[in-house]
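Here it is, the structure in full.
With one protein chain withheld, the remaining protein chains of the complex are depicted in position.
A and B are the chain letters, set down in written order, and residue numbers restart from 1 in every chain.
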Amino acid sequence: MKKGSTDIIIVKDLVKKFGNFVANDHLSFEVKRGEIFGFLGANGAGKTTAIRILCGLSLPTSGDLSVAGYDVYSQREKIKQNIGYMSQKFSLYDDLTVFENIRFYAAIYGLSKKEIVQRADVLMKKLQLEEARNKLIRDIPLGWKQKLALSVAIIHDPKIVFLDEPTGGVDPITRRQFWEMIYEAARNGITVFVTTHYMDEAEYCDRLSIMVEGRIAALNTPLALREEYQAKNMNEVFLKLARAQTEEVA
Amino acid sequence: MRTILYIIQKEFIQVFRNRRMLPIIFVVPIIQLLVLVNAATFEMKRINMAVVDLDLSGSSRQLTSKFQGSPFYQIIGAPFSYEEAEVLMQDGKVDVIIQIPNGFEKNLIKENHSQLQLVVDAINGASAGLINAYSTNIIMDFNREILIEWLNPIQLGGIRAIKFDSRYWYNPKLNYTTYMVPGILVLLVTIIGLLLSGMNIVREKEIGTIEQINVTPIRKIEFITGKLIPFWIIAMFELAFGLVIGKLLFNIPIVGSLWLIFLSAGVYLFVILGFGLLISTITNTQQQSMLISFFFMVVFILMSGLFTAIESMPEWAQLLDRINPIAYFIKIMRMVMLKGSTFTDISSLFYALVAYAALIISLAIWRYRKVA
Partner (left out) sequence: MNRFWGFVVKEFLHIFRDYRTLLILFGMPAVQLILFGYVVTNEIKDARIAILDQSKDETTRKITEKITSSGYFRLDRNLHTYSEIEEAFKEGDIKLVIVFESNFTRKLERERQAHVQLIGDASDPNTANILVNYATGILNNYLRTRNAEAIPLQILPETRMMYNKELKGVFMFVPGLMAMLLMLISALMTSISITKEKELGTMELLLASPLRPMQIVVGKVFPYVFLAFINACIIILLGNIVFGVPVRGSVTLLLFENFLFISMALSLGVLISCLTNSQQLAMMISLVALMLPTILLSGFIFPVENMPKVLQWLCHIMPPMYFITIIKSIMLKGNGLFYIWKETLILVGFTLFFILLSVKKFKIRLA
């Protein structure tokens, strides 16, 4: 990591095109070390595209990007050692047990045998999954799966964790618990980059970038955004921005 | 290195946990062996014949009973006209019609030669050729008997003869099973290996777990190797299993060294599994992958020399066969199992497979993209 830099992710003029379709239109932003940074937007606004590029799963069309101090074009494998990722598509193996999933992913990140057993125990205790240790993933409820997926994504203590719509389809109570886990990760020094289309979740972020049709329409703390747009809540902010965008296009 | 071990462990757990796939993986080879070995034969066992005897003489009856006496022939009918016989053939009831014309015996005595007609259902060209050869042989035999019966030794003395001594090495009884089993063993490991590996990575693509893998710092070579080895072990086990069944049920000879068989099989499997993984990396759905694997498999098998000899193929096909791994391995298996060829005998084939394996696995690793 570059010395003295507090920005752990730096994005300048990120453009991603699929044929004629522009998914990311000149995005520029920085994420500070240790903060919870949110991407709020409707489906198809380009959130997932951007997060996949930052994780090294997809290449940008143009722009300068650095993640954890490494270049997205030439040092993707270095980046991958320093990040965790949890996608909206379910990513644990259905036909493996809770423990087997933990062991497999931990091993891929190069944890030693001792560390694997140790962390798996701590993790299952924390999630109260000890009894489900030998249950197949397909047999446990969705909420547990999501929490487990997050824990697995940060099992190797990454510098940053990317969460792509992590709470889709989960009940409100589990969502709260999930956000508590996110706060805990942040307390432990992990930078959290999260995308969501839930307005209430947006309020939990330290800073928020609102995406509309591939562009960043606004970026600030939730409080500042509400003041700037004179709105009671995030929902209003979002609607105002979206309306402005449509008018502009029209 | 340690990472590879964990991938192998995971793949094994997944294979063995699949309660419905598991029996298929292990039952398929037995069915294949039993069915293929018995079904895949060009050996003629029964020829259905219709006799149209318009001569109704002693000789014509003698000839008919000669056919009747042969274990191959079954006289299905003795219609009074050729037209009736042809209806039987149209209906698929007879394979060959023999028509003995009126005056057959008379001509033989008076004019010293006589004709008769064979009509063969030639839709299956190969069988038709054999039926013709067998029938002609029986007629010639009959001819010789008549010669000896009707002529005196002095008349016979002027004829020169070449005595044939035909020997069939390595398989003196011309047992077809012996020949087929090594080839079928090859098919067995090929089908299982190619389909399992061909659908593997693409399956992770379809369910989405591949993303989670791609976002880790895992190296491409580790991932591919980790995927390769479990199927390699399964396929090697199947081969051993097949050899045991072949030995117990069909008593196939294993003249050469078992070690040599397993050594070449090991290399060959890297080719096939590498091929499957390559297909898996370039496709997006299991359906695509299955179709592509099936296509190449059928082409490779048909050209492999399993059913028909490579030497009888046209030049261009023989050239193409240089890139057909199945052809190499079937040749090796037959040479080692049936003739006891040694490593020196098969070395050029063996090294070709080694080069092939290296090439195809490198290709698979290269084609596996962690970035979409």
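Assorted remarks:
As a convention for this text, a residue touches a chain if its C-beta (ideal position, glycine included) is under 8 Å from a C-beta of that chain, and two chains touch if they have at least 3 such contacts.
Quick caveat, the model's predicted, so the values are computed rather than measured.
In terms of the touch definition stated at the top, the absent chain reaches B within the entire complex. Note that of B:41, B:68, B:102 or B:251, the residue touching the chain absent from this view is B:41.
The residue touching the chain not shown here, chosen from B:16, B:80 or B:170, is B:170.
Within the set B:54, B:122, B:213 or B:263, the residue that contacts the chain not displayed is B:122.
Residues of chain B that touch the chain left out of the display are 20-21, 24, 28, 31-32, 35-36, 38-46, 48, 89-92, 108, 112-129, 132-133, 135-136, 139-140, 142-143, 146-147, 150-151, 155, 157-172, 174-176, 178-179, 191, 195, 199, 203, 206-207, 283, 285-288, 290-292, 294-295, 298-299, 302-303, 307-309, 311-314, 317, 331, 334-335, 338-342, 345-346.
Definition applied: only the chains that are shown with their structure count from here on.
Chain geometry summary: the mean Cα position of chain A and that of chain B are 56 Å apart.
Residues 2-3, 6-7, 9-10, 13-14, 17-18, 207-209, 211-219, 370-372 of chain B are the ones that touch chain A when the two sit in their complex.
Touching chain B in their complex are the following residues of chain A: 52, 55-59, 76-78, 80-81, 83, 85, 87, 89-96, 100, 103-105, 107-110.
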